[in-house]
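I have placed the structure first, in the form of structure tokens, so that the comments after it can refer back to it.
A protein chain is absent from this complex, but the other protein chains hold their places.
Up next, subunit A:
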Amino acid sequence: MKKIIIGDRITKSFGEREEQRNVLDELSIEINEGEFVAIMGASGSGKSTLMFALSGMDEVNSGKVVFGDRDLSAMGENELSDIRRTKMGFVFQQPIMLKNLNIIDNIILPMMRDNRKNVASISDKARALMKRVGIGELEEHDITQVSGGQLQRAGICRALINNPKIIFGDEPTGALNSKSAQEIMNIFSEINEEGTTVLLVTHDAKVAARTERVMFMRDGKIVSELKLSKYDGTNMDTRIEKVTRKMIELGI
């Protein structure tokens, strides 16, 4: 299977000299194209740092990150920006949006930088995405006028607007109630069905149970892996149980 991201013995440390601490410690990871993967770990285990490193948002101290056939660790900032804008999508725990733009403007923003002339078709695409995730009527709303769940859906639309090869989600349901969280996970499943790779960072067993492969992190290393089948809407309880058992086993 073709790999979309390879992290090869990456190390990332914070702090100076004696206080230096490796948050990622010679960690290696491979994600296949079209895969739906979750990374789990306790707070401080380095999972968000891993996501920032894999997406080129943060430099690594050693090792390398390859995206497709390109070495991210050898790229300049502008090239990294270009890749993030055209090939990747991001969904954060707090859907960070620009306060002075309305919902649809926030969604089309990443695409407008390069394709201003096609504003009409980009906006149409955004409307279609919004409709699909159930916020079609919120187009002209300010970001302060909608609920957290609605805002997170808008965040997903923004991540999808460029037809990315991979979507990174950093605790995408962390700030939502369980009903909203479930709906958001349904959307991620759908996106993955359509062929987009999805990599989620989470500490929620229910979220991890929706993916097909779960990696567990501790002290900057991947310590274990759990393979699940593609989720088909059944056996959710069993999947959750498997994930939870593994977590207990690893003491996470």
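Here are a few things to note about the model shown:
Following the convention adopted for this analysis, a contact is a pair of C-beta atoms (placed from the backbone, for glycine too) under 8 Å apart; a residue touches a chain by one contact, two chains touch by 3 or more; residues count from 1.
Everything below uses one rule, namely that contacts and distances are computed from a predicted model.
Remark: of the listed names "ABC transporter, permease protein", "Spore germination protein BA", "Polyvinyl alcohol dehydrogenase" or "Peptidoglycan-associated lipoprotein", the one matching the undisplayed chain in UniProt is "ABC transporter, permease protein".
The chain omitted from view is touched by exactly one of A:Ala74, A:Val119 or A:Met236, namely A:Val119.
The missing chain, though absent from the display, is touched by one residue of A:Ala42, A:Leu109 or A:Val223; that residue is A:Leu109. Although one chain is not drawn, the whole complex shows that of A:Asn32, A:Thr86 or A:Ser224 it is A:Thr86 that touches it. Contact with the chain not shown here comes from a single listed residue; of A:Asn22, A:Ser48, A:Thr173 or A:Thr211, that residue is A:Ser48.
Here one chain is not drawn; of A:Val65, A:Met185 or A:Val201, the residue touching it is A:Val201.
Counting the whole complex, the residues of subunit A in touch with the unshown chain are 47-49, 51-52, 57-58, 77-78, 81-86, 88, 90, 92-94, 96-102, 104-105, 108-110, 112-113, 116-117, 119, 122-123, 126, 140, 142, 144, 158, 170-171, 201.
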